[in-house]
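Before we start, here is the structure in question, set down as C-alpha cells.
Removed: one protein chain of the complex. Kept in place: all other protein chains.
Order of writing sets the labels: A, B and C. Residues in every chain begin at 1.
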Amino acid sequence: MEKRFFVTSEPLSVEELAAEVTRPEAGAVVQFIGTVREFTKGRRTVYLEYEAYHSMAEKQLEAIGREVKERWPDAESAVGHRTGELQISDAAVIIAVSTPHRKDAYEANEYIIERIKQIVPIWKKEHWEDGEQWVGDQLEQTRYPDGAPGGGNK
Amino acid sequence: MEKRFFVTSEPLSVEELAAEVTRPEAGAVVQFIGTVREFTKGRRTVYLEYEAYHSMAEKQLEAIGREVKERWPDAESAVGHRTGELQISDAAVIIAVSTPHRKDAYEANEYIIERIKQIVPIWKKEHWEDGEQWVGDQLEQTRYPDGAPGGGNK
Amino acid sequence: MINVLCFAHMKDIFGGERLAINSGGIATVKDVLEHLKSAYDADVSGIMTAVNEEFAEESTPVSQGDTVALIPPVSGG
Partner (left out) sequence: MINVLCFAHMKDIFGGERLAINSGGIATVKDVLEHLKSAYDADVSGIMTAVNEEFAEESTPVSQGDTVALIPPVSGG
C-alpha cells in the first residue's frame, strides 16, 4: 500500500486519496481539497510556492492520523500535501476521511485541516505581480507586515 | 458545460465532480461521496439498487443548488447521483462544493446531503442474502417492518 | 387520461411503473388516490405525490394529460 500521509512535489489526485480510505465498512467519504485561490484580501496571486520540512511533515501528518483514530475510532484518513510551485486552482492539500456514518467524516476531516495549519511544518510563499512573501500564520492572525522579519527577500 | 446536477446510471467520478466546481475564486473544495456500506445494523448487504424519478430528481437537485446559492452566495455546487445496481463501496452520490473559505464548503456540502435525503425522489432497495427491501426512510426514523406495505416483494 | 407513475414499492403494489386512469370525475390529487384505492385495493395512505414533477397536496388540481407520481419516502444519498 502507498503511504497514507505524504508530502510530494507531484500533482495530487482526488481519485487516489479517496481510494485510500474507501472500504466496505464505510458509507461516507469526505474529501477536502485546498486549492490555490487567485485573490486574497484583494491582492492577486500569480502563483504559490510551498516548502516542507519533508520528513517531519510526514511524521506530523501521521500523528494527526493517530489523533483522528483516538477521537473517531471508526474513521480512516489519508492526507497528501504538495510542495513546489503551484498555479491558480492547483490542489495544495487533499484530505480524505471515511467513516460508517457521514457526520463523523465531516467532523474528522475539518479537524485534520485545522491541525495541519497548526502543527505540520509546511510553509507557503505568495508570489504577486509586484512582490513575494512567506505567509507567517495560516490562521491569519498575523502576517509579517513587510516581507521577512530581520531582512530577507522583498 | 456538463450538467451540474444530474442522475445517471454510469459510475460517478470524483475527479469530474471536483472539476465542475474548481475555480480561481475558490480556496476550498469539499466533496462528499456516499458509498455502499457492507453492513447496516448487523445485516450484510449484497448490493443496492437505486431508482429515481429521473427528471424530477434532477429538478430537485437543481432546486437544492439554488437554496445553497441563497444561503452561501459564494458557493458553487455540483451533485451526481447514480441509479441501478451498485456494489459494495461504489459511489451512490457525489456532492462537490467550492467556496473562497473552507468553513462554508463543509457546511454547504452537509446541507446538500441532508436535503437530498428529504426532497429528491430517489429510492434504494437493499438486497441481502436472504431478501430484499425498499428502504422507506433515509433519516432512519422508520422502516417498513416487513417488506413493502400492502404487499409487494419479500 | 391521467398518467400515474409508480416508484419503489409502489411499482410492486400496482404491478408496473405506469398506469393510465380515466380523467372522468377526477379534479384533484385526492380523487386520484381515492380512485387507486378502490380500483386496486391499495393502501396509499401517507404517500406523497407530485403533479407534473412538482410536489403536490391532496387538494392540488389534476386534469387531463397531467402526470401524477406516487412518491414513497425517499431514500437517496
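We adopt the following convention: a contact is a pair of C-beta atoms (placed from the backbone, for glycine too) under 8 Å apart; a residue touches a chain by one contact, two chains touch by 3 or more.
Owing to the predicted nature of the structure, the values given are computational and were not obtained by experimental measurement.
Peer 1: Report, in label order, the displayed chains that the undisplayed chain touches.
Peer 2: So, spelled out: the chain left out of view touches A.
Peer 1: So one chain is hidden, and I want to know which residue out of A:6, A:50, A:72 or A:111 touches that hidden chain in the complete assembly.
Peer 2: In the complete complex, the chain left out is touched by residue A:50.
Peer 1: Write the list of subunit A residues that the hidden chain touches.
Peer 2: Contacting residues on subunit A, toward the hidden partner: 34, 50-53, 55-57, 59, 81, 92-93, 113, 116-125, 134-138, 142, 144, 147-153.
Assume only the chains that are shown with their structure count from here on.
Peer 1: Distance-wise, how many Å sit between the C-alpha centres of subunit B and subunit C, to the nearest whole number?
Peer 2: Comparing mean C-alpha positions, subunit C is 25 Å from subunit B.
Peer 1: Express in whole angstrom the distance between the two chain centres, defined as the mean CA positions of subunit A and subunit C.
Peer 2: That pair's centroid distance is 50 Å.
Peer 1: Could you put a whole-Å number on the gap between the CA centroids of subunit A and subunit B?
Peer 2: Roughly 26 Å separates the two chain centres.
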